[in-house]
Each structure stands twice: as C-alpha cells, then as structure tokens.
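The structure under discussion appears below in the form of structure tokens.
Left out: one protein chain. Kept in place: all the others.
Letters A, B and C name the chains as they come in the text, with residue numbers starting at 1 for each one.
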Amino acid sequence: MAGYSSHKDDFLKRLRRVEGQIRGLQRMVEQDTYCIDVLTQVSAASRALQSFALQLLDEHIECCVRDAISEGGQEAGTKIREANRAIARLVRS
Amino acid sequence: MAGYSSHKDDFLKRLRRVEGQIRGLQRMVEQDTYCIDVLTQVSAASRALQSFALQLLDEHIECCVRDAISEGGQEAGTKIREANRAIARLVRS
Amino acid sequence: MAGYSSHKDDFLKRLRRVEGQIRGLQRMVEQDTYCIDVLTQVSAASRALQSFALQLLDEHIECCVRDAISEGGQEAGTKIREANRAIARLVRS
Partner (left out) sequence: MAGYSSHKDDFLKRLRRVEGQIRGLQRMVEQDTYCIDVLTQVSAASRALQSFALQLLDEHIECCVRDAISEGGQEAGTKIREANRAIARLVRS
C-alpha cells in the first residue's frame, strides 16, 4: 500500500487534468498560438503538477513516515532521510 | 506566426514526451507505486516542462521581442513589458 | 530547544555567509556593476538561502517531528500538518 492509496481516485483525477493541460498545449503549438499565451498555459500545468507533488508528499509523511517512526527501529531514520531528499528535489526543481 | 514556428516539430516532440511522463505517473498511481518513486517521476516531468517553457521564452525573445524592438514604436515597449510579466510568472511558479 | 540547537554554530556561519553575499551585492550596485553579473550573484545568494532552509527543515523533521510522533498523542498530527505547510511555502517560494 502506498501513502496515497485511500485517495487514489482523487490523485488519478488530478493527473488526468494535467494530461489534458499538456494535450491542450500541443493543440496550441499546432495552431501557432502566440508564445505568451502558450507560456501562461505552461505555468498553469506546472502549478498543477507542483500541487500534486505537495499533496503526495503530505500523504507520504502523514502515513508512511509517521508509521515508520511510530514502529521505531532503523526504518524510521531511513524513511526520514528519504523524505528529506525528496523534499530537496522538489524545492530545487 | 509564433516565435517558435520554425521549431514546431521539436516543440511538439517535447510536449508529447511530457504527456508520456504524465501517463506514466497515472500507471504508477494505479499500481500503488511507492510515494517516493512517484515523486521522483513528478520532478522529472516538472523539469521537462520547465525546460520547454525556457526554450519557448528563448525563441519569443529572439524573434517576437527582437522584431518589435527593431521596428521601434510603441509595440516594442508593450512586448518588453509582456515578456517581463511572463518571466516573473515562470520564476514564481 | 529548537531542532537545530546542536548545530547552531554551523547555522549561524551559513547565515553570516549569506549576509556577506548581500553586502557584496550592495557594493556591486553602488559601483554600477553590469546587471548580468549582479544577477549571477543574486542566484548564488538565493541558492545559499535555499540550502539553509533545507538543512533547517531536515533537522526539524529529524528532531521535532520525530519526537512528537514517538511520543504520540495529538501533538504528532499538529507537528505533521505544520511541517507540511512549511514545505509547501518553501516549494512555492
């Protein structure tokens, strides 16, 4: 089970919406839409992807990291370091 | 004509690759892939989208903004302000 | 005690280095340094500040959040939600 398993439908809905935005971008490029309008749509898709990542991280900390710490043992430290690396990748991307 | 019209095929290829990444994310969620692995793939898609935006902005400045300034007149100022707003949106997103 | 208390000297050293970078920026502006060179230095200061934030968050999760979860009770949930909001602010800024 992943941390987001109980919200799977919501997560898939969000991703399908992002996919729709990317297909919309393809139509814009095919129709030679003005650069600035394409860029505005790219920003919207980027923000949607970022929100998705933040919600995923949220569930991961709330479920997987929390469970590992509650159970104690070495797994807790591993999960914390792994989460910290994922946060750093997200902040820097 | 948009600033990217002469590179349209390359731009469409990049977008189709991002679309593939988003569909890959959907498969990962459907299969309850571990959160951290999903997040790594989200970062890759975000970076690809960011590179696309930067190349688009590049072409826009190289073509549309440059042409407007060369021709002079009011249009130059308008195009510069518009580009600056797009840059700010990109930096902040 | 804050999560970073055992690394306080290291944290202060990093901040003093960022302060030095900001003062360096002031000298550059006073001397009419070329815009692009100023921007390169701004990017360096931004990255230093971002690394500082990531290390701080790291210690916070490793100490404060971990302790709250280990002790259990309501405080755990509060600390997790608070950390998630801080991560979101960092990713979006």
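Details
The definition used in the following text is that contacts are C-beta pairs under 8 Å (C-beta built on N, C-alpha and C of every residue); 3 or more make two chains touch, one makes a residue touch a chain.
All values reported here derive from a predicted model rather than from experimental measurement.
Residues of chain C in touch with the missing chain: 1-5, 8, 11-12, 15-16, 18-19, 22-23, 25-26, 29-30, 32-36, 38-40, 42-43, 45-47, 49-50, 52-53, 56-57, 59-60, 64, 82-83, 86, 89-90, 93. Of the residues in chain B, those that touch the hidden partner chain are 50, 53-54, 57-58, 61-62, 66, 69-70, 72, 76, 80, 83-84, 87-88, 90-92.
We take it that only the chains that are shown with their structure count from here on.
Taken as a graph of touching chains, this assembly forms an open line, each chain in contact only with its neighbours along the path. We define each chain's centre as the mean of its Cα atoms; on that basis chain A and chain B are separated by 18 Å. With centres defined as mean CA coordinates, chain C is found 22 Å away from chain A. Residue positions of chain A touching 2 or more other chains: 50, 53, 57, 83, 90.
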